[in-house]
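As you look at this complex, bear in mind that one protein chain is not there, while each of the others sits in place.
Moving on to chain A:
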Amino acid sequence: MSNARSAVRRTLSVVAAAALIGTLAACSSGDDGGSAGSGSASDLDAALEKGGELTYWSWTPSAEAQVAAFEEAYPNVDVELVNAGTNTEEYTKLQNAIKAGSGAPDVVQIEYYAIPQFALSESLVDLSAYGLGDLEDQFSASTWGAVNVDGKLVGLPQDSGPMALFYNASVFDQYGIAVPTTWDEYVQAAKDLNAADPTKFITADTGDAGFTTSMIWQAGGRPFGIDGTDITVDLADEGTQKWTGVWNELVEGKLLSTTPGWTDEWYQGLGDGSIATLVTGAWMPGVLESSVPDAAGDWRVAPMPTYDGTPVTAENGGGGQSVTTQSENPALAAAFLRWLNSDPASIEVFLASGGFPATTADLENPDFVNLESEYFGGQKINEVLTQASKDVSTGWSYLPYQVYANSIFGDTVGQSYANNADLNDGLAAWQDQLVQYGNDQGFTVGE
């Protein structure tokens, strides 16, 4: 379900426009702006001047307006926007196009957790050749780290998801529960709430790979080590066990709602108070506003609970865009990407659609930070969320086959959830399969 998260966040009408064939036909035939990975910043301006055609795959709600604004600013460039499906659906199509050797778009949206997988197969252009490495100062450290793989800049960040605690204040008030600041308090709140009303749960979690990896990230665990094709998987490291120590109390104590995330039942639960909190990325307010309108005024945001009181968070979800090596006009594609994720005109459109930025200028902009959210009862939620983006723990990496890893999460860790059993057993099973898969795929995987 982890993949569904960003799905819903970005587009609420999950329209799978399977326009692969259309894309194949519309592949740009413009002149080469240089072969993949060779060029400079001045090439980009020249490419914009010269114009051409580009294909852009994205499911973000802001994509259409951004493309329109771009085409108005650069009338010589024609961008065809294709919604090739949401997250894994799009990755499947992209993977197939890469395998087939043709049919991939020039610019493609990829979430951070999936970037290493496409970078590894040399499917993404190293943008530092076009001087885009100079943009580093514009982005938050954690998002910039996520688009740099093995010393190559394989994309530009678009949004970010520093984690925070979203809670239903009316439920908390009703049962006299204080906002938890540590995980111990969170577990206690879960017990108190469920004891007061057995139909109410502190949160819903049926096993979500994206959530679990982010929680391990916050706890200081670094289960995935990547050094070229040498990989280590250790889902029993200190940080991981710190998290399972807390979360096992909720799982084994049946203190979690068993409603699967992103289903209709889940939205109902968020609306009627039976799911009282969500620990998730900073993109959540937009989802709540549009999908749980009835609960307007009930929800508030607080910093993510910690283990020892020291503020620390992790990223959850978020992604950026990359230029594919199949692009026939990578300079123009890189120029479009530069505009898309760093031009103020584009970011303005992005913010208006409810996105949470990756650009430090916007994260520090007083207008953004001090915005009073009506849905959150007038709370200045971005104060909490922008602070969260500064507290993201560093040094995390995803596996170069994280998309697959997440797909088998339910088969392994999900069994612990289903049986209200020790999460460590489920994580051990996940680790076994990840090691085996990695070795089957030619990596050298150690534990």
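By our rule, a residue touches a chain if its C-beta (ideal position, glycine included) is under 8 Å from a C-beta of that chain, and two chains touch if they have at least 3 such contacts; residues count from 1.
In the analysis below, contacts and distances are computed from a predicted model.
Asker: The complex lacks one chain in this depiction; which UniProt name from "Stage V sporulation protein AD", "Acyl carrier protein", "Sugar ABC transporter permease" or "Sodium symporter small subunit domain-containing protein" does that chain carry?
Answerer: For the chain not displayed, UniProt's protein name is "Sugar ABC transporter permease".
Asker: Decide which residue listed in A:S128, A:N148 or A:T263 touches the omitted chain of the complex.
Answerer: A:T263
Asker: Touching the hidden chain in the full complex, which residues of chain A are there? Just list them.
Answerer: Residues in contact with the chain left out: 1, 88, 92, 95, 99, 120-121, 206-207, 229, 258-260, 262-265, 268-269, 400-401, 403-404, 407-408, 410-411, 414-415, 417-418, 437, 440-443.
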